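One chain of protein is taken out of this complex; the other chains stay put.
Chain IDs A and B follow the sequence of writing; residue 1 opens each chain.
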Amino acid sequence: MKAPPLEQSPELVSLRRVLDESAAVPVLLFFATGVLWLLAGTVFGLLTSLKFDMPDWLAAIPALTFGRLRPAHLNAVNYGWASLAGAGCLLWLTSRLCMTPVRLRGGLIASVILWNLGVLYGTGAVLLGYGGSVEWLEYPLPAAAMIGAAFLLFAASILQTFRMRSVQHLYVSLWYTVACVVWFPFLYVAANLPIYSGVVHGAVNWWYGHNALAVWFTPIGLALAYYFIPKVIGRPIYSYYLSLLGFWSFALFYNWNGIHHLVGGPVPNWLQTISIIASVLMVIPVMAVAVNHHLTTVGHFRHLRSSPTLRFTVFGAMCYTAVSFQGSLESLRGMQEVVHFTHYTVGHAHLGVYAFLTMILFGAMYYITPRVARWNWPHPGLIKLHFWLTAGGISIYVIAMCTGGILQGYAMNESVRPFAQVIDLTRPWLIARSASGILITGGHLVFAYLFAQMLIHAGPRRETAPWEEAAA
Amino acid sequence: MILPPRSRYHFSYGHFDTELRYRRMNVPPATLLLVVLSICGAALALAAFVWAVRTGQLDQTNAGGLVIFDDEEPAGTPSGPIFPKRKEGAGL
Partner (left out) sequence: MLFIRLWMFFAGVLATLFLGWAALIGVPGVQLASVPAQPGLRPYTYEEMHGREIYMREGCVYCHTQQTRPQGFGTDQKRMWGRPSVPGDYVYDRPHLLGTSRTGPDLLNIGARQPSRDWHLAHLYNPRAVVPESIMPRFPWLFEEKTGTGPQDVPLAPGSHIVATREALDLYAYLLALNRTYPVRRAEP
């Protein structure tokens, strides 16, 4: 590419260090607590899965019954791990793209504390039996209020940093970032209002559940992928023009998808149809993003070998394409008739929040942490181990759950088959899922170990400083 | 069998099907409202798009992709942490 860089100034070299320093404390706090929730959430998840295989194991402890562990897992990994780590990444990214230090840092510290207390309170409440049984909205209201307030503090910091920007052009990652911090509070408050009942509550539930992905998690993943793929490869994205189309079609269509979770249910037909149409329309933004991410990478696969960030991010971006097409297909009535209510949905959810989002978060953290912690990753071998354990684990997971789910769905729709047969049919696939869970847990332990080494500056130091690594 | 079928439970479809037919003839006002709303929305979006093209908002968009590069981290150079090169050749 020949076009001259838009920002050219000699101070930039030192400016980057100033920016990283300004972001260091809040970002590391977000990351570190996020990793703790990742570990807790993984344990909950693994236990949940094992409960299917061994229902009589630990069966006398109320807090460890399936129906409490499952929501504890969902909430801990989403509001704990993915949200906290994602918020940390967005802070760093906003400062980078606005070329200005992170603002309102005091508020950010308060935000981390409040956020963690909220997740701790909420998850504890679910385990102790105070969960609300409304998926994604199980936390008691005080916990939700704490998380909401923490999010507002975080959003204020992002918006203030954005306001003080010293750049002319707003890079595409910034649109997603700024949009999601505006969207999410509206969504969270609207969904938590204690005013709904009956089927309207069901609609609100899934409007929220799907939109937590549409307006918070997916924008995080896309913002990071739009930055790190071109940045690590050293080549601008394939078509900036397309990214524009992608953003606005994403904003228009994605938040209409939610009611496809109730296809065939007691909500009005027109509502289901609208959501199915919107789900299919998602093909447009997904194509735009897919073209951009994949065609930027094409021809540069050798970097996958050398860069941990790229390896995780490209894996995540490929899974985004996969999960989105899967989602559009899955929303169709013919498909829903079979896979609705089965383990297929669980496989789909993990392809989204894990294989897409979490893998991209790992990649981003491999890039950001050395800069803010001023230390290099020790043990490159362990990073590779982390990648193969998690990538392998989640692949087995998704394949097992989706195959098992389809079989389960067909068997359930054969009314002559007794229900017990349906249970027996899914058993091997659930065991495969638990096996994949063990791999993933191993990967997370490795990652947590590496991250702790970074925090305490342990392990062998590599020659170059992180900010001098560019010319590798 | 999980359960011996307990036949206290009877159900006939006839009644519901009549209701279905009735429902189909009756276009809910919500649908009409929605159609009108979406037509307005689409018109607005179209207007915005025409405006954007007319006033040159979309010119030169592709240069935007370069703003993440500068002198320190120029386009054409990879960045970020890397696995150190191994003597036997980089493996996965």
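Just so it is clear, contacts are C-beta pairs under 8 Å (C-beta built on N, C-alpha and C of every residue); 3 or more make two chains touch, one makes a residue touch a chain.
Computed from a predicted model, the values in this text were never measured in an experiment.
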Kindly state which of the options A:17, A:201 or A:302 is in contact with the chain not pictured. A:201
Of A:123, A:345 or A:376, the one touching the omitted chain in the full complex: A:345
Of A:76, A:104, A:224 or A:271, which one is in contact with the hidden chain? A:271
Out of A:112, A:259, A:323 or A:407, which residue would touch the omitted chain in the full complex? A:259
Mind listing the subunit A residues that contact the chain we can't see here? 51-52, 55-56, 59-60, 62, 65-68, 70-71, 129-135, 168-170, 175, 178-179, 182-183, 186-187, 190, 196-205, 207, 211, 215, 244, 248, 251-252, 255-256, 258-259, 261-262, 264-268, 271, 274-275, 333, 337, 340-343, 345-346, 412-415, 419-421, 423-424
Listed in rising order, the subunit B residues that touch the chain left out are 2-3, 5-6, 8-13, 15-16, 19, 22-23, 26, 28, 30, 33-34, 37-38, 41, 48, 52, 57-58, 60-61, 64
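One rule holds in what follows: only the chains that are shown with their structure count from here on.
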So, in whole Å, the Cα centroid of subunit A is separated from that of subunit B by 16
Of all residues in subunit B, which touch subunit A in the complex? 1-2, 28, 30-31, 34, 45, 58, 61-85, 90, 92
Can you tell me which positions in subunit A touch subunit B when the two form their complex? 1, 3, 5-10, 12-13, 16, 97, 167, 169, 171-172, 227-228, 230-237, 239-241, 243-244, 252, 268, 270, 274, 303, 305-310, 366-367, 370, 376-377, 380, 383-384, 388, 418-420, 462, 466, 469-472
